[in-house]
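Right, one structure below, let's go through it.
As you look at this complex, bear in mind that one protein chain is not there, while each of the others sits in place.
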Amino acid sequence: MEPVVHLRAAVALLGRFPALAGIDLDVARGEIVLLRGPNGAGKTTLLRACAGLVPVVRGEAVVLGHDLRVDPRPVRRNVGLLGHATGLFDDLTVADNVRFWGRACHADPADIAAALALVGLDGRLRDVAVGRLSAGQRRRTSLACLLARRPALWLLDEPHAGLDQDTRDQLDALIGRAVRQGATVLLASHELDRAESLAHRVVELAGGTTAPTRGAAPADGSAPPAPTHRAPAAPPPEVSHVA
Amino acid sequence: MWRDAALVAGRDLRVELRSRVTTNQVAPFSLLVLILFAFALDPDRQLLERLASGLYWTAVLFAALLAISRSAAIDETDGVRDALRLSGLDPAGVFVGKAAAVAVVLLALELLLGVGVVVLYGVELAGAGLVVVAGLAATVAVAATGTLYGALVSGLRVRETLLPLLLLPVLAPVLIGATRAFEAALAGVPADGWPWCGLLAGLAVLYAVAGALAYGTLLEGS
Amino acid sequence: MTHAGYIAAGWGGAAALIGAYAAWVLRRGRALSRQVPPEERRWS
Partner (left out) sequence: MTSPTSTTVSGTPSGDGRAAHTPAAAAPGTPGHTGSRASRVLGILALGSIVLLVLYGLVWSPADAEMADSVRLMYIHVPAASFMYTGCFITAVASAMWLRRRTPGWDALAGASAEVALVFAAITLGTGSLWGRPTWGTYWTWDARLTSTALLTTLLVGYLALRRLDVDPTARSTRAAVLGLLLVPNVIIVNRSVEWWRSLHQRSTLVKLDPTIEGQMLVALMVGFLAIGLVFTWLLVHRFRVAWLEYQSERLDLDLALAERRAEAGRTTGAGEAPA
């Protein structure tokens, strides 16, 4: 079956900085893959590149069957990104926010109501302005926006940060539920204990590359010469390491 | 596109209603401008009445700068920009929606300023048809131009200072046209004013089309 | 010649402005040329 995410020697720039300097990654449908690596390793940029928000300038990049190098826009409707920035409007209520982003991508009104219920925001908090919420409650609102979209690919950037124990359990349950319904999840997290137990496998990131655990250099000719690459030649790191 | 426009316009207006910045700050500010004109020009009623059209539209432009800046700020944060691109909303629809919301806010401010001019400057209303048509055309022109230029500077650290520099020269023809049309209406010679309405309507259409075409490029390019 | 002062100011000012701008452009071009490899300076 065609992988949901297929990246080969993918390079992406933030301004002049090559945040991604050669990513090899394949994610199959229904997988939960954890991206692990130090700060600045390129985890956030990788998630944003998969969402079609950061252009891939070299290498291959196919997500959900759409070639991102041809046009990154069609993939966007089908992914859900939960990032550091919430994308919410402080002056609007929780319900208004979720309804706006839900309706923006033609979500079913029933899905929007269900999403609010799933994250436990259908009670008193429903009509509170987002600007008055705690960080954890905002994140739950963002999660409701994501749920309402019913994305095929979930891209979660530090989803556990700022959440209390109960909400983390709730989030993990939601991720599990989405995967059972056929979604694919790519997440970056520092909560390694929790994330590793959730993930099917772990991919290491460092210096904007998928660090090859068994030692690897890109086998195909599309990769640029990398004189300082520390790794010796070896097979491509399609599955770098199974948790 | 129209569905997306309605959605975005509804959102922007709801943000305006909830935050109350327009009613609590922009509206009092624009009335203050009218009062400052009286101080600057010596409240000799004849002078203020004669200049009323020009002063009115100058005050509208100042208020519009604030309203446009507010509108641009709604979509400015990183998260919202990303979410907009992920949402699949038609960029042209987003532009039309934002411009429509700005136009509604401006119309409310213009109404308030109109009352202010009548009360404070002693203007006698005349030529209502011309006033309404010219006012509507000028409002749409200002809203469309402002939304386009607001997107040009959105997200920049110097947005607040760069926006007036870029926008005011472009709005100069709107100021000229709207002022002449209002003067003609108030002087009781509406025939002189209608050609200016044509200019205003042309500007409105031109910038609305330009904005709808350019908005996607601006959303992607930064 | 009538209005000699105005004419001198106009012509002189224009010449001075163009001269200053041309000098600035040439100097900046020389300074930047040092930082760019000759194969990218396609005109020379």
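Which chain is which? They are A, B and C, in the order written, and residues in each are numbered from 1.
Throughout what follows, a residue touches a chain if its C-beta (ideal position, glycine included) is under 8 Å from a C-beta of that chain, and two chains touch if they have at least 3 such contacts.
Quantities reported herein were computed from a predicted structural model and do not represent experimental measurements.
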item: In the full complex, displayed partners of the excluded chain; value: A, B, C
item: Options A:D67, A:D90 or A:E204, residue touching the unrepresented chain; value: A:E204
item: Residues of chain B (touch criterion as defined above) contacting the omitted chain; value: 148, 152-153, 156, 158, 162, 165-166, 168-170, 172-173, 176-177, 180, 199, 203, 206, 210, 214, 217-218, 220-222
item: Interface residues of chain A (partner: the chain not displayed); value: 11, 13, 15-19, 21-22, 36-38, 40-41, 57-58, 192, 204, 206-209, 211, 224-230
item: Residues belonging to chain C that touch the chain removed from view; value: 1-4, 6-7, 9-11, 13-14, 17-18, 21-22, 25-26, 28-30, 32-44
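Basically, only the chains that are shown with their structure count from here on.
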item: Chain A and chain C: spacing of chain centres that average the CA atoms, whole Å; value: 53
item: Interfacial residue positions of chain A with respect to chain B in the complex; value: 48, 51-53, 73, 76-77, 79-81, 83-89, 91-92, 96, 100-101, 103-106, 129, 145
item: Chain A-facing residues of chain B, complex; value: 4, 7, 11, 14-15, 18-19, 74, 77-80, 82-83, 85-89
